[in-house]
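A short worksheet on the structure shown next.
Yeah, one chain of the complex is gone here, protein chain that is, but the others are all in their spots.
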Amino acid sequence: MPEHWVIRLPGFSRIVTPEPWRRVGAILLLSLVVLGVSLAVGRVPLSLSQLGVALTTPTSENGLIVIQLRLPRALLGALVGGALGMSGWLFQQVMRNPLASPDIVGVTSGASAAAVGYFSLLATNWGMAWLPLAAILGALSTAFAIYLLAWQRGVAPLRLVLIGIGVSALLGAVTTFILVASPLTTTLSAYVWLTGSVYAANWSEVTALAGWCALLGAALIPLMRLTLLAPLDDALATGIGVRVQWTRALLLVVASMLAGVAVAWGGAFAFVGLVAPHMARMISRTTGTAQAVMAVLFGACMVMLADLLGRTLFLPLDLPAGIFVAAIGAPFFLTLLIRQRR
Amino acid sequence: MRRRLWLFAVAMLGASLLSLMSGAYWFGPLTIWQALWSPSPTDVADLLIRTTRLPRTLVAMVVGASLAVAGCMIQTLTRNPLASPGLLGINAGALLVIVSLVSVWTVMSPWAWYAGALLGATLAAGIVWWVAMRGRSLSGPLHLVLAGAALTALCNAFSQALLVIDQQGLDTVLFWLAGSVAGRPLATIWPLISLALIAMLCVWPLARSMNVLAAGEAVAKGVGLRVYRLQAMMVILIVLLAGTSVAMAGNIAFVGLIVPHIAKGWLPVDHRAWIPGCALLGATLLLLADVVGRVVILPGEVPVGVMTALIGAPVFVALIRRQGVRHA
Partner (left out) sequence: MTTVSAHALTLGYQRQVILDRLELTLPERAISVLVGSNGCGKSTLLKALARLIEPWEGRVCLDGKAINRQPTRTVAKSLSLLPQQPEAPEGITVRQLVGLGRHPHQNWFEQWSEADEAMVQRALLHTGLNTLSERAVDTLSGGQRQRAWIAMAIAQDTPLMLLDEPTSFLDLTHQMEVLDLLRDLNRREGKTIVMVLHDLNLACRYADHIVAVRQGGVHVQGAPKEVITKERVKEVFNLTCRIIDDPFFNTPLCIPFGKDVPG
C-alpha cells in the first residue's frame, strides 16, 4: 500500500494520504447503516424487503411513512449534525482551542436568544415559519458582534473565545429570563427548541437546509487549504504568505453560518459541535480534509441515532433528539477518552 | 496589592449593606443596625430584615465568593482560561439529582435537595476525575476538561429527558435552573454556609503551592511539590465550594468563569492575592446582581443568575479589550 497517492493532471495536482480516507469510508458506511435503521424502525417496524418496497412505492401506506415522515427526519438530523460537526471542527482549528465549539463561542446562544424571543413575542402572530430566519439572524449578528468586540488591530484567537464566552453568557441570561417570564406553554416549546429536535421534519425544511449546506460546503472547497494553516501561529503563517486576519475572518464566517443554519432548523443542539471533531481527531490524528469529513459524519450519525432513540425508546412519547445526542455521544466519547493513550 | 484588596473588601461591605437595605421596602442603615444588634420581636422591619434580607445577603455573599474561588482554582488546575467549576460536571450532576428527586420520587424537602445536590456534584466530579486519571496522569488537563464536558452533557441530557416527560417538574425546578438566592431560611442552610466557609479557609494555605503549580507540573515536581496530592486537594475543595453553592443557589454559572479574569486583571500574578481578591469580588458581584435583580422590575424579580451575566459580561468584555489576555 503506498503511503500516499499523487494525482497529477495538467494544471491540477494533489497529494492524498489514503489511510485516513479508508477510515472515512468505514464511518460513511456506518452512517448509511444508521440511516437505513432510522428508516426501518419506528411505530411501524419494517423488514429490509418491506423497506425496499416502501422506498419504491411512495404512494403505499409504508411508502408514505418512510418517504414523507422518516426520511426527511433522518436527513434533517444528518444535515444538522453534519453542519454542527464541521462548524465545531472549524472553530477548534481556527481558535486553536480544543474547547471551542459553536455552543461555547456564543453563536448558538445568539440563535437561541433570537429563537426564544421569537417564540414568546412574535410566534403568536406570525406563526413558526419565520423561526429559522430569526435564528440565523441571531447567530450571525452575534458572531459579527463578537468579532467586532474582539478586534484590536487584528483578532487574537484567545481573545475571541473569551469575548465569545462573555457574550454567550449575556445572551444565555436573556434567554433564561425570557423563559422565566413567559407563560408555561411558551416555556415548554422553547425548552424543546433549546434542547434540539428534528420532530415533524418535512421535505421543504430538508431542501432549505440542504441548500444552505451545499452553498457553505461549496464555499469551503477553496478554503480547505487554509483550514490546515489556521492552527499555525501567526508569525509562521505570515512567513509562508498567508493573510492571517483575512483567513481567520473568512473561516469564522463559514463556521458561524454552518452553526447558524443547523441551529435554525434543528434547535440548539449542544455537544455535537464540541465532541464530533474530537471523535474525528481520535480516529485520525492527522489533520486535514479527511478529519473534517469524519467530524461531519460523526455529527450526522450522532443526531440521526439520537433522533432514532428519541422517537422509539419511550413510545408513544416522541422525545427531542437533543436529549439523546449526549446520551449516546457522551459514553462513546468517554470510552475513547479512557482508552486513548499516547 | 494590599490597597486593592482593602478596596474590594470595602466594596463588598457596601454591597452587602445595600443588599440589606433595598427591595420592595427600603430601610435606612439605622434600621438595619437596630435589626441586627437589638431587634424587637414585634417590629415588622426587623423581622423582614432578619428572616429575609439577612439570609439572602449571606447566601449571595458566600455563593459568590465560593464560585469565584473555585473558578480561580480550576483555571490553575486545568491551565485553561476557559475552565469554570461547571466543567467538572458539578452543576450538571447536582441538577440531575435534584430533578430526579423532584420528578421521580417527588421529594420536596429542601434538606433532601441540598444533600442530593451536594451528592450529585461530588459523584459527577469523582467520575470526571477518574476518567481523566485513567487516560494517563493529569498532565493532560485537556482530558479532565473534555471528560467534564462529556459528563455535563450526559447529566443534562438525563435531566432534560426527565423534565420533558414530567412537565410539572420543569416548573418546580425552573427557578433552580435560573439560579436564585432568595427564600433560603438560615435554619436550613447553615450547614452549607459553614461547609463553604471551612472549604474557603482550607484554600488559603494552598495558595503558595498553587503559584508553583501554575509555573508548570515539571517545575512543581522539581521543587519538591507533591503535585498529585495538591491536584487532588484542589479538586476536593472545588467540589466542596461549587457543590455547596449549587445546592444553595442553583445554576449560577458565570461567576466562576469571569470573576477570576476580572480579579487577575487588577491584581499581581500571585494566588495569595487572587484568592482573597476572587472571593471579595465574587461576593460583590453576586450581591450587586441580586440587589439590581430585586429592584429593577418591581414587584417582579430578575433571577440572580440572569443578573450576574447581565452585569458581569459587559465588564468582562471591556476588561479583555482593555488589557488583552495577559495571563493566558
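The chains carry the letters A and B, assigned in the order they are written, with residues numbered from 1 in each.
In this text, a residue touches a chain if its C-beta (ideal position, glycine included) is under 8 Å from a C-beta of that chain, and two chains touch if they have at least 3 such contacts.
The structure presented is a predicted model; accordingly, all values stated were derived computationally and were not measured.
For the omitted chain, the shown partners it touches in the full complex are A. Only one residue in the set A:Ala145, A:Ala181, A:Leu229 or A:Leu250 touches the chain that does not appear here, and it is A:Leu229.
Against the chain not shown here, chain A presents residues 3-4, 6-8, 11-15, 222, 225, 228-229, 231-236, 238-243, 281, 285-288.
We adopt the following convention: only the chains that are shown with their structure count from here on.
Separating the CA-averaged centres of chain A and chain B is a span of 32 Å. Those residues of chain A whose C-beta lies close enough to touch chain B in the complex are 97-99, 104, 149-150, 152, 156, 158-159, 161-163, 165-167, 169-170, 172-174, 176-177, 179-181, 184, 187-188, 191-192, 195, 270-271, 274-275, 278, 314, 317, 319-320, 322-327, 329-331, 333-334, 337-338, 340-342. Residue ranges on chain B touching chain A, taken from their complex, read 80-82, 131, 134-136, 142-143, 145-147, 149-151, 153-154, 156-158, 160-161, 163-165, 167, 170-171, 174-175, 177-178, 253-254, 257-258, 261, 300, 302-303, 305-310, 312-314, 316-317, 320-321, 324-325, 328.
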